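Only a single protein chain was left out; the remaining protein chains are all shown in position.
What follows is chain A.
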Amino acid sequence: MIHVRGLTRSFGAVEAVRGVDVDVSEGEIVGFVGPNGAGKTTTLRMLTTLLRPTAGTAVVAGHDLFTDPAGVRRRIGYVSQNGTVGPFSEVGEELRLQARMYGMSRAEARERVSRLLSELDLEEAGTKLYAHLSGGQKRRVDIAMGLLHSPALLFLDEPTTGLDPQSRANLWDHVRRLREEAGMTVFLTTHYLEEADALCDRVLIIDHGRIVGSGTPAELKAAHGASTLDEVFLTVTGRELREGAAA
């Protein structure tokens, strides 16, 4: 689903991502873990066609990132960490607009949006303003924005940051269901290692723009003689993730 070699991006003299290789198979849930500033979001923005890589090759969802970005966009969903709807906009109307960006007719958009809202336990949210939703509901609306066209591959950037533990667990359930019911491949970034452990089949650890570790949570723990991913992270990068996140 994702085949990337040597993906690189510099901003001026700063190399934010330095030659990243990523392979993700169909139906996998893969977590991309690292402190803030490690290059997670930059990598994600490249894979979703929002940023042009400086070097490397990439095939995403069957389309070449460089020669066919529109083909990539048709088959992926992307949920950024910054929200998707203005505070005083009506959620249902925004979702229907987004659906029409994928070529759906007005009737198809209406039908698709109401089905998606009910799948994500957001039945009452459709007629509400975004600002009037809870944090967990807002995140689910953001995710709905990325699901309208039933993408084969979904990118989630820090989907649970700022959520309470209950909303977080609820969101994990929704992500798992996407894979089970729709066979969707999910690529998500997080700086919660327990999230990566609980939700992801495979974890990639990125630090200073390079992949410094990868494997299933169990493999990573076994390889480093660790009992948690936090310990793995400490061994691999020489520091605590939380520390890195706060810095």
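The rule is short, and it goes like this: a contact is a pair of C-beta atoms (placed from the backbone, for glycine too) under 8 Å apart; a residue touches a chain by one contact, two chains touch by 3 or more; residues count from 1.
The rule is short, and it goes like this: contacts and distances are computed from a predicted model.
Student: Between "Transcriptional antiterminator", "Transport permease protein", "Molybdopterin-dependent oxidoreductase-like protein" or "Monovalent cation/H(+) antiporter subunit G", choose the name on the UniProt record of the chain that's been left out.
Tutor: "Transport permease protein"
Student: Among A:50, A:169, A:198 or A:212, which one touches the chain that has been omitted from the display?
Tutor: Candidates A:50, A:169, A:198 or A:212; residue touching the omitted chain: A:50.
Student: Kindly state which of the options A:20, A:33, A:104 or A:163 is in contact with the chain not pictured.
Tutor: The missing chain is touched by A:104.
Student: Among A:6, A:62, A:86 or A:162, which residue is in contact with the omitted chain in the full complex?
Tutor: A:86
Student: Name, in rising order, the residues on chain A that touch the hidden chain in the full complex.
Tutor: For chain A, the residues touching the absent chain are 45, 48-52, 70, 73-74, 76-78, 80, 82-87, 89, 93-94, 97-98, 100-106, 142, 145.
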